[in-house]
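Yeah, one chain of the complex is gone here, protein chain that is, but the others are all in their spots.
Each chain gets a letter, A, B and C, in the order it is written, and its residues are counted from 1.
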Amino acid sequence: MSDNIKKIAVLTSGGDSPGMNAAIRSVVRTCAYHNVECVAVYRGYQGMIEGDFKPMNARSVNNIINRGGTILKSARSNDFRTPEGRKKAYEHLKEQGIDAFVVIGGDGSFTGAMIFSEEFGFPVMGIPGTIDNDIYGTSFTLGYDTALNTVVEAIDKIRDTAISHNRLFFVEVMGRDAGHIALNTGVGAGAEEILIPEENLGLERLLESLERSRLSGKSSSIVVVAEGDKIGKSVFELKEYVEQNHPDYDVRVTVLGHIQRGGRPTCFDRVLASRMGVKAVESLIEGKSNYMVGFTEDKIMLTPLEKAVKGKSEIDRELLRVSDIMTT
Amino acid sequence: MSDNIKKIAVLTSGGDSPGMNAAIRSVVRTCAYHNVECVAVYRGYQGMIEGDFKPMNARSVNNIINRGGTILKSARSNDFRTPEGRKKAYEHLKEQGIDAFVVIGGDGSFTGAMIFSEEFGFPVMGIPGTIDNDIYGTSFTLGYDTALNTVVEAIDKIRDTAISHNRLFFVEVMGRDAGHIALNTGVGAGAEEILIPEENLGLERLLESLERSRLSGKSSSIVVVAEGDKIGKSVFELKEYVEQNHPDYDVRVTVLGHIQRGGRPTCFDRVLASRMGVKAVESLIEGKSNYMVGFTEDKIMLTPLEKAVKGKSEIDRELLRVSDIMTT
Amino acid sequence: MSDNIKKIAVLTSGGDSPGMNAAIRSVVRTCAYHNVECVAVYRGYQGMIEGDFKPMNARSVNNIINRGGTILKSARSNDFRTPEGRKKAYEHLKEQGIDAFVVIGGDGSFTGAMIFSEEFGFPVMGIPGTIDNDIYGTSFTLGYDTALNTVVEAIDKIRDTAISHNRLFFVEVMGRDAGHIALNTGVGAGAEEILIPEENLGLERLLESLERSRLSGKSSSIVVVAEGDKIGKSVFELKEYVEQNHPDYDVRVTVLGHIQRGGRPTCFDRVLASRMGVKAVESLIEGKSNYMVGFTEDKIMLTPLEKAVKGKSEIDRELLRVSDIMTT
Partner (left out) sequence: MSDNIKKIAVLTSGGDSPGMNAAIRSVVRTCAYHNVECVAVYRGYQGMIEGDFKPMNARSVNNIINRGGTILKSARSNDFRTPEGRKKAYEHLKEQGIDAFVVIGGDGSFTGAMIFSEEFGFPVMGIPGTIDNDIYGTSFTLGYDTALNTVVEAIDKIRDTAISHNRLFFVEVMGRDAGHIALNTGVGAGAEEILIPEENLGLERLLESLERSRLSGKSSSIVVVAEGDKIGKSVFELKEYVEQNHPDYDVRVTVLGHIQRGGRPTCFDRVLASRMGVKAVESLIEGKSNYMVGFTEDKIMLTPLEKAVKGKSEIDRELLRVSDIMTT
C-alpha cells in the first residue's frame, strides 16, 4: 500500500467504445472509496497537454453507466507524440498535484502512456477500451461485446430481407487487422461464409461454398467480411466479382460502419468496466505501474503494458472450426 | 355482400417491408372468419405465373405477426409486364378457383394489379407495403414506422461517437423520391440538418447552418441525407465538399442501407397491418375491386388504385417548419 | 401576434412518460427561435410553489431528445390544490417576470392549469404527456407509442417461453380506466384474448375462447389484461379461476409494471413532441390560452383544456372488431 498516490487522473483516448463511461465511473468511485482524489482529463492526451481538467466525485458519474461514447470525449493527439507535448502534459499534471493516471483506450494510447511513464517516472495504468478486441492480455476489451450484439442485430434485419428475396449479401464489419468481430458475429448471425484478415479463403472457395449452400436448399446467403479481410477485396469488389462470374446471383452490399462504435453497453461490458476500474485504481494505490488491466480465463489480471502493445491477440482456432461446421 | 368471392389469394410483391407478415396473417384470418378459402401465392406475380400456390388456414399464420420480411417471399417479375405472362397467371388463378387477390406492395405492384384486373375483369385489392411512405391515399404505409425507429436507433448510436469526437456525420437514409424517412428521422434524432429530394437547401446554406450550429456550442453535427436529395450529391461527395471548404471539420459518412428494410415490426405497423388485411378482404367480399386500403386521418379508407398510383404523397410542410425551428 | 409574451415557463407534471424531454426541448428551442425567454420549473407545480426555476437556452436541451423520463423531474403537488399554494406559485412566476407557462402532463395537471389560469388571468397551454392515451382531443398522447412498443417487445419474449411450454399467460398492462394499451398491444402481440375496462367479456366467454383457440391447434395462449379490466379480477385471480375450472392448463402471470413508463421514446413520440412544443409556444405568442395541443386526423390541433379534461377518449370500435377477427 502506497501513500504516494493521493490524486489520480482518468482519461479516454483513441476511438470511443461502449463501456468507457462505465469504466470512468468505476475509476472515480473507486478513488472515492479509498479517499483518493480524482480528476478527469478531457479530450485524451490533447486535453492533458492543454490542461483541460475537472475534479470528480462519486456523484459526478451518476447515471452514466448505461451511456455509449465517453463523457470525457476522446481525441487523437499528435502533440503527445513530441517530447515538448509530453512535457507540457507532465507540467499540467504536476500543477494539479496528480500522482498517477488511468488511460482507457487502445494500443496507441498505451504506447503513449509507456513513453510518458518512462520519461517522467510517472505511474500509469491502462484499461483496454476498443470494440476490436485486438489487444494482447485480455480476452475481452471494453465495447467488444456490445459491438458484437449491434452487428448481429443488424444482420438479423438484413437476413429478413435476404430471405424474402433470395439474395446474397456481403456485410462489411469493423476489423482492419483482427477478425474477432467478423468471426463471432458470423457464427452468431448464422452467416454462410466469413472473411477475415487472418485467413485467405480464396475467391474460388467462396464461390464454391455459396454454390454448395444454395444447392443444399438455402435460399439466401450472408457473407460477413472484416474490413481487412485477407482476400484483399472490398465488399464492392466482391459483389462485382460474383456478379461477373455468377450473373444469376442477386447480390447486395452493406457497410455497417460507425453504428458499431456506439450504443448502450451490454451488461457484460458494464460489469467488465466496473471490475477493470477497481483493479486499475487499486493497483496504482498498491504502487504498481505500467500495466494493463485485462480479463482472461474468467479473472481480472494485469499484463505489462509493453506486452500488451507488442503481443498479438490471436484468432480463436477452435471457433474457426466451429464456424466451418456450422456452415455445412 | 357478394356470394361470388369464395376463394381469395394473397401475395407480397416488390421490396419487402416489416409488417407484411402481419398483413398476410390478417388476410388469412379474415378469410377464415368469413368462411372464405385463402391461398398464398409465393414470390409475387412471378409465382402467380408459375403456379406457386399454397392453401392457407388460420393456423398457417401462427407466430408470424412479429417477424420481419415476408414468409411468402417477394420478387420483381418482368414476365408479368407481358400479356402472355399475365395470361398464364390468370389461368393458374382460374385453375385454383380463385376469385380475387390481395396484393401487398408498392406503386409498381398496384399498377400490375390494375392492368390485370382490367384485362380479365378480376377483382383485386391493394395494401401499401413499403418503408418509403411514398404512396398517395394513406398517411402510413406498412413498414414505415418500423423503418423510422430503425433509423433513429442507428443515429442515436452514431451520435454517441459523434459527440465523443466532435465530429460531423453525413448519414444516408432511404428515399429516392420522397423525403419522409429523412425528415421524420432527422427531427426524431435531433439532426442538425436534413437534406431531402423535395427541397434544395443549397450547399452554401448547409455550410452556414453547420457553422452556426458549431458556434452556438454544439460540438457534434449529424446531417441526415435522403438517397435522392435535391442537392444531388452523394454523402461521399458531400464529405469531400465540406472537407475541401472547411479542413477543420472531422467528417464521417455512414450509409444505413438494407438494415432499414428488416426487423420486427413496431406495434403500430402490426396493428395497421391487421386493420388493412380485414378491410381488404371485407371490401372484396362486398363486391368492391381496384382499391388500395389506406390509413388517413385516423381511419381505414379506400382509395382507387388509379389515384394511389398517380397521386403524389406530399412532404409535410408543417413538419419541415418544425424541423427548421428545432435546428435553431 | 402578442407582444405580451416575453418569457415562458415549462414544466412536467404527474406521471412521467417517454417524449417529455423531447417536448421540453421543443418548447425551449421554439422560444429561442422567437426570441422569447424560457425558464424551466423543476418538480412540477410543487417546484413552482417553491420557486425552483432555471433559465434555459437552446443549448440547455442538447442531447435529451432520445432520453426517457423528464430532466425537469415531476411530482404530484397537494399544495397546488389549495388557493394558498397557487398564490405562492403565482408570486414566484411574477417575480421571475414569467408571462405564461406550458405544462406537459395529464388530466390532473390540466385541471390545475385551468384553475390557476382562471384565478390569476394567467396564460397557460397544455401538452398531453401520459402513456395511457386517455385524453380527449388527441389521437396520441406523448409516450403512448413508446409504451405500446415496450409492451409488445415484452410479450414477444413471453411468447417464446409460452410456446416452448404450451402455457397460458395472463399479462397485465397499464390502463386503469382506458383499454387503449391493452387493445393495441393485444392485437400487436397476437394475443388470444384481450380484457379491457370498456367491455365485459365475461369469464365464461374467456374460457370458451381459450378452449377454442386450443382446439384449433394453438399450443400457447396469451391474454392481455388492462389493470382496470371490466371483469374486475386481477391477473392473479384470473389464474386461480382458470386453474380451478381447467386444472389441465399450465397458467402463469406477469405484471409488466413500471417498465412501461420508461425507455427511449420512439421516432413517432419524438416527432410528435417536437410538433406539440412548437404549437404550444406559438399559440401562447399568438395570444391564445387554456388550450391543449393535440394530434388528431394527422394534424396538430388545439382543444380547450376544459373539453380535454371533461371529454372521454373512446376505445376504437373498429379495432375491437379487428381484434375479434384476428383471434379466430
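Operating definition for what follows: a residue touches a chain if its C-beta (ideal position, glycine included) is under 8 Å from a C-beta of that chain, and two chains touch if they have at least 3 such contacts.
A quick note: this is a predicted structure, and the numbers were derived from the prediction, not measured.
Note that the absent chain touches A, C when the full complex is taken as a whole. Which of A:43, A:86, A:252 or A:275 touches the hidden chain is settled by the complete complex: it is A:275. Contact with the chain not shown here comes from a single listed residue; of A:58, A:71 or A:115, that residue is A:58. Across C:254, C:296 or C:328, the residue that sits in touch with the chain not pictured is C:254. Listed by residue number, the positions of subunit A touching the unshown chain are 25-26, 29-30, 32-33, 58-59, 62-63, 65-66, 139, 145, 148-149, 151-152, 156, 159, 163, 184-185, 187-190, 216-218, 264, 266-268, 270-271, 274-275, 278, 296-298, 300, 318-319, 321-322, 325-326, 328. Listed for subunit C, the residues touching the missing chain in the whole complex are 12, 15-16, 18, 20, 67-70, 73-75, 150, 154, 156-161, 163-166, 169, 219, 252-259, 261-263.
One rule holds in what follows: only the chains that are shown with their structure count from here on.
Note on chain placement: the centre of subunit B and the centre of subunit C lie 28 Å apart, centres being C-alpha means. Separating the centre of subunit A from that of subunit B, both taken as means of CA atoms, is a distance of 36 Å. Subunit A and subunit C have Cα centroids separated by 39 Å. Residue positions of subunit B touching 2 or more other chains: 156, 159, 163.
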